[in-house]
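Below: the structure, in structure tokens.
A protein chain is absent from this complex, but the other protein chains hold their places.
Up next is chain A:
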Amino acid sequence: MSVAYDKIRNRAGLVDLENWVRFEVTGSDAVDALDSVVGGNVLDLFEGKAMNTLIPSLDGGVQAILWLIATETGFLVVAEPEEAAPVAEVLGELAESFDIAVTNQADTQFHMVLTGPEAEAMAEAALGDDIPSIAFLNAFDLPSGVTAARIGFFGEYELHLFGASEAKAETMAALTAEGGEEIITDQSAFPVMMAEMRILNRARDIADEASVFDAGLQWMIDFQKDNLRGADALNARRDEASRSCVLMVVDGDAATGALDVDGETVGEIRSAYASETLGKTVALAYIDADLAVPGLVLGSSFGVAETVSAPAFLSKSVTNALGQAA
């Protein structure tokens, strides 16, 4: 089992997300500006809350996937590194037509994540008693000035920390004092962990021509918004989905390409990874809409492939939480 995967899935991993996107958007028009470009309803995003949403492209596709965190002063826009260019482009356009200030925090603010089934206890011991009170989709400013946000990519407990670059070493030291230096790890396991949970990375997992509906990301959009970006294109593509993204578990090597069944091409495996938890390949595939349901066992060109419900398994963090709730 890879070291990074093992740490995050079985104990805790502290990962520097220095290369991730983070912009601060402030100003009197911040709400209206962001609401005009993201699919989610920013008017309902109150201070201390976080939202996973996307920027629809004007042809009904996905221009960027991001998180918005409402802070005391405005909004923090957080996204994976691949979203840097599209997010910067859209925010730049907004700055020209709204009364907002857009600040790229990449050089002045750190971003790290403590994640894994033992992460919450470590964070509480290191950062204080406020930690357990931070619910998923919530953010809280810690006494140290660091913003702690519960947003999610891997299906585990995740605490994303944002703060001034000068406070980075101190924050990291506090966490490693509790978890040991060995909790520090890298981002190498992120793609497989996200695929296991069916959490999509736009660049890796979504073809340029795929619509929001093909990708199954329409839940990130409030279709009742009057100002929904690309509304006409989205509505036109709602019932056009010919192929849909499904999670598959494959008895075969992690490979991508055309998915053939009984000599007929029924889709494409877009991304595939060896899942160390499953001992099999986990894949994100776009398959014909009339086959896009879980529970189908197919003899495919990649080996026996089963369509499964997401997530591919319940993580230890979720299993532990369910146990406590019971």
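By our rule, a contact is a pair of C-beta atoms (placed from the backbone, for glycine too) under 8 Å apart; a residue touches a chain by one contact, two chains touch by 3 or more; residues count from 1.
What we mean here is this: contacts and distances are computed from a predicted model.
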item: Chain left out of the displayed complex - its UniProt protein name, from "Acyl carrier protein", "Peptide/nickel transport system ATP-binding protein", "Multisubunit sodium/proton antiporter, MrpA subunit" or "ABC transporter permease"; value: "Acyl carrier protein"
item: Hidden partner chain, touching residue among A:Phe98, A:Phe213, A:Tyr273 or A:Phe313; value: A:Phe213
item: Among A:Ala106, A:Ala121, A:Ala207 or A:Leu296, the residue in touch with the chain that has been omitted; value: A:Leu296
item: Chain not shown: contacting residue from A:Ala169, A:Ala236 or A:Leu322; value: A:Leu322
item: On chain A, residues whose C-beta touches the chain left out of the figure; value: 52, 136-137, 152, 198, 213, 216-219, 221, 223-224, 238-239, 241, 247, 261-262, 264, 266, 290-299, 304, 306, 309-310, 322
